[in-house]
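Have a look at this one before I ask anything.
Note that this complex is displayed minus one protein chain, with the remaining chains in position.
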Amino acid sequence: MLSDEAVPSTEIAVERISMVFGKKDHEVEALRDVSFEIYKNEFVSLLGPSGCGKSTLLRLMADLLEPTSGRITIGQEHPREMRLRRKFGIVFQNPTLFEWRTVKDNIELPLEVFGIKKSEYSKISDQLLEMVGLTPFKHHYPWQLSGGMQQRVAIARALSLDPPILFMDEPFSALDEFTKEKLQLDLLEIKKKTNKTIVFVTHSIPEAVFLSDRVIVLSSHPGRVHSILNMDREEGSPSLVRQSGLFHEMTAAVRKCFYKESDSLDGQMV
Amino acid sequence: MTGRWSRGWSGGAVVALWMVLLLALWEGAAWYIANVAQVTAPASKLPYPHLVLGTLREHFRPLLEQGAITFGNSITGFVIGSAVGCALAVVMSLSRTVEHTLSPYMVASQMVPIIGLAPIVYGIVHDAALSRVLMAGYVTFFPVTINTLRGLQSVKQEQLELMRSYAANTWALYTKLKLKAALPGLFAGLKLSGPLAITASIIVELMGAPDGVGVLMISSLYYGTSQVYMFWSTVLVSVAIGLVLFLLISLAERLITPWQPEFRANGGEPR
Partner (left out) sequence: MKDLAAVSGQTGGPESSLQPLEPAAPKADIHRGQASRRKFPATFCLPFFFGLMFLLTWQLEGFHRLFRLEHYQLPIPSAIAAAILDNAPMLWSYSLYTGSEILGGCLAGSLLGLIAAAAASFVPRAGRGAITLMASLNAIPIVALAPVMNNWFGDGVASKMAIVSVMTMATMAVSAFKGLRSIEPPYLELMSSYAAGKLQTFAKLRFRSALPAVFTALKINMSTSIIGAIVGEFFISSRGLGFLLSDQIKLANMPLAWSCIVIAAVMGIILYYAVQLAERLAIPWHAAHRRR
């Protein structure tokens, strides 16, 4: 855990990022002057209401978009360099599985693209299937699976190249509450096993508090960093954490950011 | 990602550029056939486009007049055929029994070579304009029916349930939801069948109608190589008529269904 290390090393540095969409007459300012750092092996959530630019921010880190101004570096490199070296995996809100591929074939897609030999990647995908508990379903097609299982496949796929970083864009927000809680526990388990750096976009306060080492709270219109909160994570069984006093304390702390914010918003909107 | 780049550009300029390129290629090929390949009667294989365009300008008035006749008849048939097609699609979407009963025969009807029907229709009605309208209508209805039906059936379950929660009757369901949802499909069908309607009219004209661009075409064929430029002019005119109809439909689509993803400014790019 973070607190054990003396000096955490920076994995992702976001420096004075601004992002404007649209052409001259219809400009929309999505992000204004956003800066923060994400440390190695950390679980960070980007939390905020819709329209705060959290997904945009994730896409900027993943080199799927170019910022209007500012700079992002991942391990001292440009995100493009990291993308070309396949240093991160992505999970979207929708599973985004290829419907003509079976579960196993879907997980192997990045490996194929990377040009790994078939004999090798079959072993990798089998391990990943085991990890997400889908071994019995490996020859099923995506449409034969439930939403939660599909999202597990997507997570396994993102891990298949064993990238040091995992970007997740509201991966559980389309799932029902029970599936969501199960997958959150699974994700923490995966995090413990693989020790990835995870950047997790969400609009759920409890989810962010439950999962993260730190929560970056964004405010909207335009998106700016409101505050960065350290979740002093408790050791112990994660399922107990949800009922702990600290969890409620932290949730309340995060919630306070928004109440202050919404008060001021009310004032502006009148 | 690359989709973004193609949107902003004015599509018309690119099409024009390709057109110029194509003309240049044609000119080059004609020159090659005439001067390098040493073919006998090279003009009958591929005449110079500038000479064809010259003939087109020279005989512009008759070509335009005959073209207008063909165009007018085709449009009438096209509109009737589309109306029938839409009605058929609605009936088929209302009753699965009708859909299953008619589907195989609709496929079969498309396999009937219209050229075979053309002389029969002409023999029955003995009126060039009417048989053109009928044939144009005949080729129009199938693509329109199929695409409209697909559109009607593409309505999402949630949207249907929403309408149901309003206790909407069938009339409201169709006017408020299903017909709107079917519009993109309808236009896809119209774009397919528009040029077909023109082709059908011209075929009727070739079978012995008194007027229309097809008549000019066949008469220029009978007079051998001397009329080769006239022949190619009639081909260009018929292509132009088809393009005009296609563009009119596209324009109507843009005006009537501006909500379609391909008309959006960002073309559905991620936010």
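What to note about this one:
In order of appearance the chains are A and B, and numbering begins at 1 in each one.
Here is the rule we go by: a residue touches a chain if its C-beta (ideal position, glycine included) is under 8 Å from a C-beta of that chain, and two chains touch if they have at least 3 such contacts.
Predicted model only: the values in this text are computed from it and were never measured.
Partners of the chain left out, restricted to shown chains and counted across the full complex, are A, B. When the full complex is taken into account, the listed residue touching the unshown chain is A:N94, out of A:S18, A:N94 or A:T251.
Contact with the omitted chain, checked across B:A68, B:V107 or B:I256, is made by B:V107.
Touching residues on chain B toward the chain that is not drawn are 1-3, 5-6, 9, 11, 14-15, 17-19, 22, 44-45, 92, 96-97, 99-108, 110-117, 119-120, 123-124, 143, 146-147, 149-150, 153-157, 160-161, 163-164, 170, 173, 184-185, 188-189, 192, 195-196, 198-199, 202-203, 206, 214, 217, 221, 231, 234-235, 238-239, 241-243, 245-246, 268-270. Take chain A: the residues that touch the chain left off the picture are 59, 62-64, 83-86, 88-90, 92, 94-96, 98-100, 109-110, 112-114, 141-143, 147, 150, 161.
In this text, only the chains that are shown with their structure count from here on.
Rounded to a whole number, the gap between the C-alpha centres of chain A and chain B is 49 angstrom.
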